[in-house]
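This structure is in structure tokens; I'll ask about it shortly.
Shown here: the complex without one of its protein chains, the others still in place.
Here is chain A:
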Amino acid sequence: MDYSMEDTQNSAPEAQQANKLHTSGQKTDTQSVTKRLQAELMQLMLSPSPGISAFPDADGNLLSWTATITGPTETPYEGLILKLSFEFPNNYPYSPPTVLFKTPIYHPNVDFSGRICLDILKDKWSAVYNVSSVLLSLQSLLGEPNNASPLNAQAAELWDSDQAEFKRHVLARHQDLDDE
């Protein structure tokens, strides 16, 4: 991976630079984004991590993907299949992708429309992250929610107080998207 060499501290100025370039050289930007995403896809395909998977949508421009996380064992989400959508900005990887849960999920850090509160998708984003690292983070978030900044306060409360009730809520809310 080309970008793994990059210094994290440089990310902010470069992002600005990219923003500046954005107006003038949109085409080259899109090209480099496509190239980067293609490389990420190839890496995902060649060395798949268990429980996570992602693939571009059929629209052909590679800027929107669908990802799948299988709920980790020994969590309330065990065996559940959760779908997410990835929207990559034109200056990716200098800006984070927009990630949403498509499958309805009951989780302290996810609200009812699927928005996720995860620091690396916001201010902690860096160009060294990629689809697979985001998915792995999300996978671990399922087992260890960050209850300090909940989006779903009820869920945060339940997580701490009643795991069984929490799991019931999780299962009640969950629907497999394949059945659409």
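Everything that follows uses one rule, which is that contacts are C-beta pairs under 8 Å (C-beta built on N, C-alpha and C of every residue); 3 or more make two chains touch, one makes a residue touch a chain; residues count from 1.
Methods note: contacts and distances are computed from a predicted model.
One chain of the complex is hidden; its UniProt record names it "Anaphase-promoting complex subunit 2", one of "Uu.00g042810.m01.CDS01", "Proteasome subunit alpha type", "Anaphase-promoting complex subunit 2" or "Ras-related protein Rab-4". Checked against the full complex, the candidates A:L46, A:A148 or A:A164 give a single residue touching the omitted chain, namely A:L46. Touching the omitted chain from chain A are residues 38, 41-42, 44-46, 48, 53-58, 60, 62, 65-68, 81, 83, 177-178.
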